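Let me begin by presenting the structure, written as structure tokens, before commenting on it.
With one protein chain removed, the remaining protein chains of the complex are shown where they sit.
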Amino acid sequence: MKRLMNLTPSKPLSIFLSLMPFVLILFVYWNASNVRLAENPNDKLLPSFSQISSAVDRLAFNEDKRTGKYIFWVDTQASLYRIGLGILISAASGLIIGLLTGLVPIARSNLSPVVTIISLIPPMAILPILFISFGLGELAKVMLIIIGTAPVIIRDMQSRVLQLPSEQLIKAQTLGASTWLVALRVVLPQILPSLISSMRLSLGAAWLFLIAAEAIAAQEGLGYRIFLVRRYMSMDVIFPYVIWITTLAFLMDFSLKRLSQLCFPWYHDIESGK
Amino acid sequence: MNFLSIENLYKSYGENLVLERLNLTVEQGEFVSMVGASGCGKSTFLNMLLGKEKQTKGKIVFEGKELTQEPDAERGIVFQKYSVFPHLTVLQNVMIADEFSHSPILGWTFGKSKKEIKQKAMSFIDAVGLSPAIKKYPHELSGGMQQRLAIAQALMKAPKILLLDEPFGALDPGIRADMHELILDIWQKNKLTIFMVTHDIQEGFKLGSRLWVFDKIRQDPQAPNAYGAQVTFDLSLTTENSKAAAKELLKEAS
Partner (left out) sequence: MNKMKIALLVLTLLTCSNAFAKDKFSICWTIYVGWMPWDYGDSSGIVKKWADKYDIEIDVVQINDYIESINQYTAGQFDACTMTNMDALTIPSASFVDSTALIVGDFSNGNDGVVLKDKTSLADIKGQQINLVELSVSHYLLARALETVGMTERDVSVVNTSDADMVAAYTTNDVTSVVTWNPLLSEITAMPKANKVFDSSDIPGEIIDLLVVNTETLKENPKLGKALVGAWYEIMQVMQKDKAALTQMAVASGTDLAGYEAQLATTKMLYTPDSAVEFTESAQLPKTMQYIAEFSFKHGLLGEGAADSSFIGIQTPAGIIGDKKNIQLRFDPTYMKLAAEGKL
């Protein structure tokens, strides 16, 4: 008998093992839901699967009676737009500022301390200031995501630039490159894959801030809907929304990973070779 | 006028004096091997030639002018590692040198000028024997091949001085011998002036036309950092006779 740490599961066993927790969770839920529904058939806390699917059907595939819209897709579109814009702006500012502070010592002494301090401020604590500066519209929601994620990306990018071997930067200079060309052709392409992985890590925080922003003031959005139906405890709506948010987050993470593998094969070869 | 002259050069880090009273001249086309115990300042000296570090006192005069205090295209460099760009293929790694000068804004070239640069790059890649690998990324190359690439890259700018910082230190002995052939060949064909730091004195003898030994003449056991190293031996290796004499001299000294 081998040691436990040396036992690797066969492919079918590994699939079984990975699916089992999900099946278990579903089973526990199904059981608990049945118990509660037997007591009160209109209990809203743990709706049955058929109640959930009819809620999905109503929200996603039927026009809303009042507005004539497909609520689920309207919410999805609004949230994706906000989170997409927020994370893109965060990434762009992270790339530019991080590259600047990482490569140029003057910019580093100028910006690095303020970025560090800002990154330590919990954005939720300064909400009133955000409202007064950016209003309550789309801008404020996107800004909350940016303030929540950009400083972390900036710091990550700066440290990535600083981690580049100084030999490379000197080599580029001996080949006649200006600061601009070193940034453009030596530093930028090498930190782009890190930018993508930094974006992937920031996605969780971005969703958190998105939902917080939508809970504060909104007319549509996934977070808006969840906080609205919470008022009458419609768990049959909340559960599918939560699953949908998780799915979207997973898809975003997965596509960023694929994008990185496609665009930067050398980076992933080196990473996997380590 | 000397090609390069070092005049009363001092280098210290705070209290710690590393190099003192260096007075040396070098003519164009020399191959200077620099050896010495680790920490004796030979790499610091190379960094000053490179422009990466600034001397504390004295000056380095290059073709009549004081040496620029930052790296530029007049001085090429090959480090022991990290000399090449991991995100570029072999061909791109070599082409990038001329793309910098041809396209100061975009950093990339297109069409005719790209074709010309590619031709030039291919001739240097050929010279270091990397033609079959032009589409590969550095991590797909062996250590020796990476150093060949670094040399080809440095040659693109036709530097007047080529600095080698323990360039073959990380290579296997067999590959090292091949690389010695290559560097000697390139030195002669391109009429380069080379400064090479090595910890392998045999390599220094084999490649150099001149050998500098860095060592501390004065020692104060109470304050080991009070005195810096100097070039204790400056030996010519141009002929077999002078090589033998140099070896004899060093044997006596140790």
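Letters A and B mark the chains in the order given here, with residues in each chain numbered from 1 onward.
Methods note: a residue touches a chain if its C-beta (ideal position, glycine included) is under 8 Å from a C-beta of that chain, and two chains touch if they have at least 3 such contacts.
This structure is a prediction, so every number in the text was calculated from the model and none was measured.
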Which shown chains does the chain we cannot see touch? A
Among A:104, A:201, A:215 or A:270, which residue is in touch with the absent chain? A:215
Touching the hidden chain in the complete assembly: which of A:19, A:32, A:45 or A:242 does that? A:45
Among A:31, A:54, A:179 or A:255, single out the residue that touches the unshown chain. A:54
Where chain A meets the left-out chain, the residues are 40-45, 54-55, 58, 65-66, 127-128, 131-132, 135-137, 215-219, 224, 227-228, 230-233
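The definition used in the following text is that only the chains that are shown with their structure count from here on.
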For chain A and chain B, let me know how many angstrom lie between their CA-based centres, rounded off. 48
Chain A partner contacts - residues on chain B that touch it in the complex: 50, 52, 70-73, 75-77, 79, 81-88, 96-97, 99-101, 104-108, 137, 139-140, 150, 153-154, 156-157, 159
Residue numbers on chain A that touch chain B, as the complex places them: 165, 167-168, 170-178, 180-181, 184-186, 189-190, 264-267, 269-270, 273
